[in-house]
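One protein chain omitted, others in place.
Let's turn to chain A:
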């Protein structure tokens, strides 16, 4: 969570500088800067995820060295999961919490002509992002562990795609549907990587 926060900080610093340095009245430029800011932020987030991976790797090595039986008390997969959840929670919290605070007060949604489903779609979008961050965490760490660069690239590309799809808002079909599809893909991928299989699912569903 902290690492996500730091990445957010740096990316907003960049965006802020860019905005201040540019002409505030130029609409398309502002929009362009915003897009640039978003993409840059995504890249920074992934970079920080990588840094976090490095840090955890060191920590695991230290724990292994210290432990009695040569294996660390927490595995890298668990750490991947926790890292993903941390990132997701922080990003979700930052996205939603002001909305929630405003939702407590009086008001009408979309009174100025915006979509009336604002709160609802924000909630769904946030949820899908949190899930995605968790799965991306697992995929990313797995890729780093086994040196499969294409997995890491896939995570980055997916993140960019999801963020990019939000540019379609308020055309919610364009953003929510692809995001959920991507989430399903990431979920199955992460599940398979973590050692699950179709049989496990079937057994689970049939309560064996």
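Definition applied: a contact is a pair of C-beta atoms (placed from the backbone, for glycine too) under 8 Å apart; a residue touches a chain by one contact, two chains touch by 3 or more; residues count from 1.
Rule of thumb we're sticking to: contacts and distances are computed from a predicted model.
Per the UniProt record, the chain missing from the shown structure is "Presenilin", taken from the list "Sorting nexin", "Ribosome biogenesis regulatory protein", "Mini-chromosome maintenance complex-binding protein" or "Presenilin". Remark: the omitted chain is touched by one listed residue; of A:56, A:80, A:138 or A:162 this is A:162.
When the full complex is taken into account, the listed residue touching the unshown chain is A:122, out of A:77, A:122 or A:194.
When the missing chain is restored to the complex, the residue among A:8, A:85, A:103 or A:187 that touches it is A:8. The missing chain, though absent from the display, is touched by one residue of A:42, A:56 or A:183; that residue is A:42. As for the chain not pictured, it touches chain A at residues 1-2, 5, 8-9, 11-13, 15-16, 19, 34, 37-38, 41-42, 45, 63, 65-68, 73, 90-91, 93-95, 97-99, 101, 118, 121-122, 125-126, 129, 162-163, 166-167, 169-170.
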